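One protein chain omitted, others in place.
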Amino acid sequence: MTAPVDPVDPARGAGGRLELERVSASYGPYRALFEVSFSVPAGTALAVVGANGAGKSTVARVVSGLVPSTSGTVRFDGIDITRRPAFEIARMGLNHLTEGRSVFASLTVEENLALPFRRALGRQGVAGALEQAYEAFPKLGDRRTQSAGTLSGGEQRMLALARVLVLHQKLLVVDELSFGLAPVIVDEVYQALSRVLSGGTSLLLIEQHVHRALELADAVVVLSKGTVVYDGPVEGVEHQLSELVLGPEAP
Amino acid sequence: MTQFFNYAVPGIPFGCVFALMAVGLVLTYKASGVFNLAFGAQAFVSALAFVSLVQDGWPRWAAGFVSVFVLGPVVGILLDRLLFRRIRTASPLVKLVPSLGLLVALPQLALIIAGSTPDIPPPALFVNAQRVYAHLGSVPLSGLELSIFGCTLVVVGVLVALFRFTPVGLEMRAVVESPRLTELAGVNAGRISAFAWILSSVMAGLAGVLLSPLYSQLDPQNFTVLLVWGIAGAVIGRFASLPLALVGGLALGVGQQVLAGYLPAGIISTGLRPSLPFIVLLVFLPFSRQRQFDDPLSSCDPPSTALEGETRGYQSASTLAVTSGDGVHAVGLWHRSLHPGRPESPWRRLARRPTTNLAWAVGALAVLSALTWVPGDWLLTMTQGIAFGVVFLSLTLLTGMSGQISLCQATFAGLGGFVAGQLADHYGLPVVLGMVAGGLLAAVLGVIVAVPTLRLAGLPLALATLAFALLADNVLFPNSWIGNGAGGVTVPRPSLGPISFVASRSFFVLSLLVLAVTAGVVKLVGDGTMGRLLAAMRGSEVAATSVGIDVTRLRILVFALSAGLAGVGGALFGSLEGSLSPNDFNYQISAVLLVVVAIVGLGSVTGAVVAGLVYETLQKAVTTLPSRYAGLVAVIFGLATLSYTRHPEGFVDFLGSRLLALIARNRIASRLLGRGERGEGPVEPPSGVGRRDDEGLTPVGAPGGGS
Partner (left out) sequence: MADPVRSDPLLVATGISKQFGGVQALFELSFDVGRGEAVGIVGPNGAGKTTLFDCLLGLEALDTGTVVFDGVRIDRLPVWKRSRMGIGRTYQRLELFRGMTVADHLLVAEQAKAGTFRLWRDLLHRGGPTAAELRHVEEVLELVGLADLADRPVDGLGLGHARLVELGRAMMGAPRLLMLDEPSSGLDVAETERLASILRDIRAAQGTSVVLVEHDLRLVESVVDRLCVLNFGRMLASGPVAEVLASPEVRLAYLGTSR
């Protein structure tokens, strides 16, 4: 158990507050979210858990602008970002690590890093930022000319995290970070994630490995069939979590 | 050596133009994931605008600027916005059909808008084309050649600078893999993609304007040939490398001139030069298989309803509107039960395929009319439609059922017709036997095409078959013993014992018989075990082979069967017309065949038959219009590809699903047809198949989401 971070630590600096207000979303005729509301205070970590198909990934996608919401409002540091295109939201410092492969398999490791660096830091800043990234993840430095598709799943997550670590994002949305990873690698990426959090970045954690997520999170939202069934502190919910996630009839 | 030099230097201008095409093709392919075959048409449009403007008295530089830098990009951006952007993640067929359709349609549309072909010879862009400005060794360099060379250098220089000194190159490659992932990195993917289209469209326009003076007059055909050379260059560049594509285009231009110089005159030389692209394609395509990475975020798109070729044959799926209290809310697939003995009311059986029933009714009426009162020229049109229906059925089998894209179906049809004609005309064989022999030989040709292309699928397979069609057009069909070049082959009308099919109404009956047999074959194959194996192969070749399907054998078999059917259709058509020339079934016809049947419906026998009739009827109808509108049919089908991307199941199935929805919405009809009691329930969320997506999706308005 990590000690919960004080949500109102002023030293944690500038922004990263996320609010969802009665957000609904659908894929074509299929509705995935029904009036979902919750918020992530600046500098804290919120875990979103739920069974398969509860709408967790859709929450992440709506926040980062990949999937348009059909109603409701998403605010980031008080600014309404509901209708903004994904690239504008990304430029505001809200980064989304998508589930599964979240790097460009056809680009090399270095190109994967240079792509966001160049946008954010200009041509001169890229070299320094690359150095920083390789320092944080030496394994990536060894493979800088290798295409990211040849990296293992764990290394791909590291690569995605390296982009975020260097660029100091305000809010990081992480979707199923541990999916398909060997336990030892899950440990490693969660260590990296706690570094991100202690660097002042807010976290929105989407996880199926509930216990891993709750070690890091300050608060938890439980989704079931596209609606919020629990929103509150981690403490006191752990014992009844499986019931909330799986529904009362599950073993 | 000097001789080689003398042959090679005149090839450089050709090489430059080929290289521009190749580089442009690779550029859009990388930026949009679509292999833009309409590129040849874009080149023609710019060239036509240039020549027309010069004819209207514009200065050449101004005409050149407007047609290359204004019109070119406008056409490119329109294509991107209206079409290609929406089909980035579609299946290879859905990507291919619109670009093929536009390749044929755009030049005709431009000609209709322009009113007439300009009657001046196409001028050169900057300089006096004919004047010799310099010598390279003993080879004179004309102004035309120098201007082509100069323009290519400038374009290459700009590209190199762009990719080296700006992040655009990197961002383009990122957008190709996943526009959404690129957006998450803070890059405006839409702008990058639009930029690539502008760039490549300028190159297409430039290639067109530069090339046109090499020909005495403007002809869309020349630009399709240009496109094929460009494709060969792009394949040398493995669809990915701009420098390799550039070198490839140059090498092809030089190579074809050198070949022409060294080879003795005659069929080898005139035939081999145009088939150089085919040889290049066949040699290089197997190496162009690069790993394609799926967009990991493709599941953000709303799930599609019935997609082309993704519903098994025609026996299985029709789109059904699922009703609940408040009306139609979701559309899903409904499949025939394979469990025997489950009772089904005859009403429902009829209602399941309303389009088929409608087609039967209309068909019966049409046959009755044809045999009684329809005038001769429209009877001819109907018979032509039936003959083409047979050819279309071969595509239903090959592309619709097994998912293999063929752009040499007209070649099979042509071979069938020529064999039937030659055997009847020169060896006195009965024409009916000749038709059978034509079908058999076409089947053999199908095997010959299938074997070297076994490892190819999707776009590479389409290009390889296109190249094969080109080879046949240039090397096989001009020979007197087969297609007899422009002269063509006489194919008599058949007679069977005492029954003669010379008269048009009796030939119509014969055509109907052939169609019925062909349709029966296709239907039996689709309903039977083979149809199921083909559907599996189409769904996933890897999984098909790992459940024990001998995919190699199956693929050769389906190619042979399909080629055979096409051959019979071609022979029927030739016999109807009385003679057949290679131009009746050239490689462009292959492209048109695929486009037409895809739009009308690849999923059913009905679709193929309707396609044949609609195609020939439109052709006939256009002849009543002024000559300016001769290309209108191509334009109609070309523009119909815009709606095709939204309804890849084809016109016939689309109509069917609409009818079903109407029936379901109408309370009386749905009660009458027993629709309401069927416990289909809400459609479960689409996911999982072909991608990982664990979002639970609840159909709108479905209480609780369970069934």
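The letters A and B name the chains in turn, as written, and every chain counts its residues from 1.
The rule is short, and it goes like this: a residue touches a chain if its C-beta (ideal position, glycine included) is under 8 Å from a C-beta of that chain, and two chains touch if they have at least 3 such contacts.
The structure displayed is predicted, hence computed values, not measured ones.
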Request  = Touching the absent chain in the whole complex: find that residue among B:L297, B:L415, B:L510 or B:A535.
outcome  = B:A535
Query = Taking the entire complex into account, which one of B:A62, B:I113 or B:L524 touches the absent chain?
reply = B:L524
Request  = Looking beyond the chains shown, say which of B:P264, B:P375 or B:G548 touches the absent one.
outcome  = B:G548
Residues of chain A (touch criterion as defined above) contacting the omitted chain = 51-53, 150-155, 179-185, 187-188, 208, 242, 245-246, 250-251
Note = Touching the unshown chain, chain B contributes residues 303, 307, 309-312, 316-317, 332-333, 335, 337-340, 521, 524-525, 527-533, 535-536, 538-540, 542-552, 557, 561, 683-694, 696
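The rule is simple: only the chains that are shown with their structure count from here on.
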Query = When the C-alpha atoms of chain A and chain B are each averaged to a single point, how far apart are the two points in Å?
reply = 43
Key: Contact set on chain B toward chain A in their complex   = 167, 170-171, 173-174, 176-178, 180-189, 291, 293, 296-297, 300-303, 329-331, 685-687, 692-700, 705
Request  = Flag every residue of chain A that touches chain B in the complex, lowest number first.
outcome  = 26-32, 51-58, 61, 64-67, 85-87, 90-91, 95-96, 98-107, 111, 114-116, 118-120, 149, 163, 225-226
